[in-house]
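So, chain A:
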Amino acid sequence: MALETLNLEHIPPTCQIYAAFFRDVSNCEFLHAQLLSRNSEFEYAFIDASSIISRSHLLAAVYSAAIVLLDGTLRTPNVHSEIVVSLNTSNNIADAYRKWGISPGKTKDLVVIKVVLCPSPAKETASTQTQTPQAIWDHLRQHVKGTPTPLTDAELAQATDWPKVRKYYRLNGVPALERLADEQEKIQQSERLAIMGMALRGL
Partner candidate 1 sequence: MGLDIAQKKRRIALGCEGSANKLGIGVILHEGETSTVLSNVRHTFVSPPGTGFLPKDTAQHHRAFFVRVAKQALADAGIRIADIDCICYTRGPGMGGPLASVAVAARTLALLWGKELVGVNHCVGHIEMGRTITGADHPVVLYVSGGNTQVIAYAEQRYRIFGETLDIAVGNCLDRFARALNISNDPAPGYNIEVLARKGGRVLLDLPYAVKGMDCSFSGILTRAEELAAQMKVDGGKGPDGEPFTGADLCFSLQETVFAMLVEITERAMAHVGSNQVLIVGGVGCNERLQEMMGLMAADRGGSVYATDERFCIDNGIMIAHAGLLAYETGFRTPIEDSTCTQRFRTDEVLVKWRK
Partner candidate 2 sequence: MAAADDAQFPPPKVLTYPASTPPTLITQGAEGRLYKTTHLTRDRPCALKYRPPKPYRHPVLDARLTKARLSSEAKVLERCWREGVPVPAVYAMDPAAGWMMMEWIEGIPVRVGINEWLGKRPEEGAEIPQVEDETPIVELMKRIGAAIGALHKTGVVHGDLTTSNMMLRPRGVDPVSGGTGNEGKTRSVEGDVVLIDFGLATQSMSDEDRAVDLYVLERAFASTHPRAERLFGTLLESYKSTFKKASSVLIKLEDVRMRGRKRSMLG
């Protein structure tokens, strides 16, 4: 099973987070349509991997969405839309979906995040039971037409569209990056700037 369980620091076990990565996805139109029709079977964050730099970059968005979910201070309809908006540097939801969401005809590589909140591990409801990792994976496997891929920095890096990422996070002409000669270091520092931009979202 290529569904990964994410164990983030400072996230309680009542908040289960799963992630999967599919390359060369061929049915984005279908997946996008499910989101638009608010099909309750498709409660996922679908993220266009070309706008993602690394695992830390992705996890930073998942973390901040999970925190607002736990705090009960969601500013978007649900935790999954919150993840997409958390990747943005502004609070504009439509803009976030255009940049990081799934785009019919454009998205090739897709990251899927699923967050399940159970009030207490002892009191599993019917819905949490249907949301076992196996059930989630079966559902994704059935509906996402693409190649399951490990969610690693190396795999993510292959999907990254740098001109796009640089534009989204205003990384062009940044003195802190321009003076770096080492490519690896440049990527690392770009990741931090992206995370910083997300942390300061809307300020």
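Heads up, the rule we're going with is that a residue touches a chain if its C-beta (ideal position, glycine included) is under 8 Å from a C-beta of that chain, and two chains touch if they have at least 3 such contacts; residues count from 1.
Candidate selection criterion: all candidates are chains of the complex that A comes from, given by their letters.
Only a predicted model underlies this, so the values are computations on that prediction, with no experimental measurement involved.
Visitor: By the touch definition at the top, chain A has one partner among 1 or 2 in this complex. Which number?
Guide: Result for chain A: touching candidate is 2.
Visitor: In their complex, what parts of chain A are in touch with candidate 2?
Guide: 8-13, 56, 59-60, 63-64, 67, 70-71, 73, 174-176, 179, 188, 192-193, 195-197, 199-200, 203
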